[in-house]
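Encoded as structure tokens, here's the structure I'll be asking about.
In this view, the complex is presented without one of its protein chains, the others remaining in place.
Let's look at chain A:
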Amino acid sequence: MSEYYAQGDALFDAKDPGGPIEERWDKRRFEAKLISPANRRKRSVIVIGTGLAGGSAAATLGEAGYRIKVFCYQDSARRAHSIAAQGGINAAKDYRNDGDSIRRLFYDTVKGGDYRSRESNVYRLAQASVSIIDQAVAQGVPFAREYGGLLDTRSFGGVQVSRTFYARGQTGQQLLLGAYQALERQVAAGTVEVNTRHEMLELIVVDGKARGVVVRDMVTGAFETHLADAVVLATGGYGNAYYLSTNAMGCNVSATWRAHRKGAYFANPCYTQIHPTCIPVSGDHQSKLTLMSESLRNDGRIWVPVAAGDTRDPAQIPEAERDYYLERAYPAFGNLVPRDVASRAAKQQCDAGRGVGPTGLGVYLDFGDAIERLGRAEIEEKYGNLFDMYAKITDEDPYTTPMRIFPAIHYTMGGLWVDYDLQSTIPGLFVIGEANFSDHGANRLGASALMQGLADGYFVLPGTIGDYLASNQMPAGVDDTHPAVLEALASVRERTRRLLQINGNRTVDSFHRELGSILWEYCGMERNAEGLTVAIGLIRKLRESFWSHAKVTGINEELNQSLERAGRVADFFELAELMCIDALHRGESCGAHFRTESQTAEGEALRRDQEYSHVAAWEFAGEGMPPLLHREQLDFEYIKVQQRSYK
């Protein structure tokens, strides 16, 4: 295995203040240096990405008085992919009086992440969750309400309390609009400048500190350099490495990957969440997968025919010949088991020949009982837009025939390594939301990504970045002529020139599709050492072929979507190799990551805490060199580590 990576030094989080867990965040905030309001306008920050994390961070830092420059690849900050999150956002409000608390949200999240996240970070997340709801309500986010005018909640996979706040099936959209509107308010106030249709292609590091970025104006092709005291990456996840995923088409890894190559460690890249309730693939033409909200599992019952190869119309299959396999195997949680358990169970049913639909890669999500019990009107009110979307895509009516669902790539828990302050291993480079690795461990519970994005953006980063800015101003005399700036710019020009020069005979999309199928096959829901080794070989070969046979059309000095895509796919190749190396090193099953070599007698995932209770943070060692593995040991003081069971 050593041919794939080398051992680096152990890594630790130097900013975790220690002490009683309830007091750590207060302690850190108190110890952090402050900048007086009058001096904040002299400090500048670049924020890349305008989703829940980036939008809320930029708005909040702008309100505080810092000078903020924001960049996003979309044509408006409101379109970041956070907008597509449907089901809800968790908060430990205990409005239901059902035993919820900060402590319980903390516990559920650490357990849900299969004990591969940091206690300190997760506790802080649970603390902030309460304020997020207050903040969003104050902004006018139209959460669902009871008749008495109070907020409604529902329950989500992996938990037994009702702590998920929601706005129909469009919670992400509404929370994002709240952050976006706060951002636009700062634009009007002159504290924030938003640059849309700009893509970050390189990080500028001056004397070891992040001081700026190279971006491409996607309309004119102009390369621009922007400098600031600090840089914040809020660029989301890299699930599109798999080609077919629930991510927006433009979601990419370039910003974090470029930062990785400049020295930021990439943590747990193989931690990918597979979401159990996606609409199955219908054919080769498919460009993306569409998620049906996990909230559907509250009322929908999942089943397959008992007999393999039963192709009857579902209505013709009597109760006795249906297997509600989640309710049977996990009676306590039933259809609400966590995503990894539900996904793997669906895959096992399909592998055993009991899958449904034209491809056999699907299981039923049936609302028949719920409609009978609650009436169609109530189901329509709760899930109407999701049902409409399903009907549009599949041409089937989910009110009368069960939906078909199948797991798909959804969220990436891996990302750039950050300390308790959300600072990467490059001083001055902060990473927030899905782009960092921090809070979800090896798996993510539903309704927790929105929570982390907004916790990082509204509350955590604004509480920590000031400490850095207070004593790390840009050195005098650094401007666009500084050698580090020129070098970053030159490397972007050279890379762009190389891409445009390939002029091969194979489309970039076809390379991307092939890369995705390698990852899905060997580094998807189930992995083993042999397959991962095969995958690394295939990826290397395909990457080589890409650089000599890809067809990239047009020139740089124009709006060129072919060039944009090629640059992103080139980065996915490099990341994909690291994902496989990381998966290979982790010889245990945990969370969404199932190693066939490591399972219990019952076929459930088996963690190996002795060897793998660590974050794997990878250092880029140079082109063609094996990456360096730095382990950050995870210790659990407040939560007893145990085999995760939802039986």
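Note that in this section a residue touches a chain if its C-beta (ideal position, glycine included) is under 8 Å from a C-beta of that chain, and two chains touch if they have at least 3 such contacts; residues count from 1.
Keep this in mind: contacts and distances are computed from a predicted model.
K.L.:
Among "Heme-binding protein A", "Sugar ABC transporter permease", "Succinate dehydrogenase / fumarate reductase iron-sulfur subunit" or "NADH-quinone oxidoreductase subunit H", go ahead and choose the protein name stored in UniProt for the chain not displayed.
P.N.:
Cross-referencing UniProt, the chain left out corresponds to "Succinate dehydrogenase / fumarate reductase iron-sulfur subunit".
K.L.:
Out of A:20, A:37, A:99 or A:148, which residue would touch the omitted chain in the full complex?
P.N.:
A:148
K.L.:
For the full complex, which residue in A:140, A:208, A:537 or A:626 touches the chain that was left out?
P.N.:
Going through A:140, A:208, A:537 or A:626 one by one, A:140 is the residue touching the chain not shown.
K.L.:
Of A:59, A:302 or A:538, which sits in contact with the chain we cannot see?
P.N.:
A:59
K.L.:
Which of these touches the unseen chain: A:380, A:509 or A:574?
P.N.:
The missing chain is touched by A:509.
K.L.:
What does the interface between chain A and the hidden chain look like in terms of residue numbers?
P.N.:
On the chain A side, contact with the omitted chain comes from 56, 59-60, 63, 74-79, 81, 83-84, 93, 95, 131, 133-135, 137-140, 142-151, 167-168, 170, 172-174, 177, 180-182, 184-185, 187-188, 194, 196, 219, 246, 248-250, 282-283, 285-288, 290-291, 388-389, 392-393, 395, 458-459, 462, 505, 507, 509-510, 551, 553-554, 558-559, 561-562.
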